[in-house]
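With one protein chain withheld, the remaining protein chains of the complex are depicted in position.
Right, subunit A next:
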Amino acid sequence: MAASYAHLNWEDNATGPVLLRLAGRLDAETASRVWEDALRGLRSRAEQPVRIDTTAVEYCDGAGVALIVDLLRQPRGPQAGVSLGDTPEPVMRMLAPFRSGDFPAGADAALPRSRRLRERLAEGVHDLGHSLYEQIAFLGEAAAALAAALRHPRRVRWRDALDIAQEAGANALPIVILIAFLMGVILAFQSAVAMRQFGAEIFVANLVALSLLRELGPLMTAILLAGRSAAAFAAEIGTMKVNEEISALKTMGLDPVRFLVVTRVLAAVVVMPLLTVVANMVGLVGGGLVMLTFDVPLVTYFHQVTSAVSPSDLFGGLFKAAVFGLLVAGVGCLRGLETRSGAAAVGRSTTRAVVSAIILIVVADGVFAVVYFHLGI
């Protein structure tokens, strides 16, 4: 019966080279058990020549051959080389395609993951700069494509834009309605509990209306759009990039930005204010229902809301929503176009799209707050 183990034996010789006898079965499982011992034995005989004898090897596969090559390639002194002694024909046949010089010791550890921190840091900074450059370039390209689309509306693929608007807008209605309603309810309830102590429940309507129309309506809708559509845009375009569909577009003379980005950006810019209007209305309804439980009739609530908000609050919020739509769709498409190769790259692009979109939304909202304050809106 064939051996199911490997073993090694050192025979020190006063006159000739030390003999390392390998025996038994040398495969991936058994070789791993003697590998470290063999290397350790070799290191402890650093000043002596060593000859490897494999005549007692019964079976040897790729891992066994790798063990022999690993022993042969170890750096040694000039008088302390490692050589191969008597070798059975099957082992010799397996060894034939390789020379130990082809695989210098130490090269195996040099995997890219083990690069030094400094190199990785430098690469990170370079990538950041490159990414910033690409974003600015993309912004310019997208703005030019949008301007061209507005100048020549017949060149826009309206059918595609409509389909995207349906997916990003109409199909997002259920989640937008749910979140907006709960937002109105929570906002009204939390503020009403506090305001009741001062007999000021009626002003909850002011708080809910102003918060929703100016801030929370556009913000929450934009974040939902980022989660749904920025991710979808990045995944769609990223997969197209991986499948070389983007290259195909280029070779057909079609500009990917005009073909893919303009339609998505236009769709998002149109549906965002519409979704925000729905979110505002549903949020106000949620707030109104809470006010009913505090004995404030709906008529009174409605009257208070209309007296508290001005058209500038509504339209200021809707303008913000349109800008958020632009940012969300733009960054989603950009991350998609930046996708490199492989399935993992699409996943990374999707994640980056959502994260970038949310960051851009919050930053833009901060800018709007300052600008609106100075404009008196």
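Note that in this section a contact is a pair of C-beta atoms (placed from the backbone, for glycine too) under 8 Å apart; a residue touches a chain by one contact, two chains touch by 3 or more; residues count from 1.
We adopt the following convention: contacts and distances are computed from a predicted model.
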Hidden subunit of the complex - UniProt protein name among "Ferredoxin--NADP reductase", "Circularly permuted type 2 ATP-grasp protein", "Glycine--tRNA ligase beta subunit" or "Polyamine ABC transporter ATP-binding protein": "Polyamine ABC transporter ATP-binding protein"
Sole residue of A:Asn9, A:Ser32, A:Thr55 or A:Ser247 that reaches the chain not shown, by the stated touch rule: A:Ser32
Residue of A:Val18, A:Ala56, A:Val69 or A:Ile175 in touch with the missing chain, whole complex considered: A:Val69
Where the missing chain touches subunit A, by residue: 27-29, 31-33, 35-36, 61-63, 65-67, 69-70, 93-94, 96-98, 102-103, 107-109, 111-112, 340-345
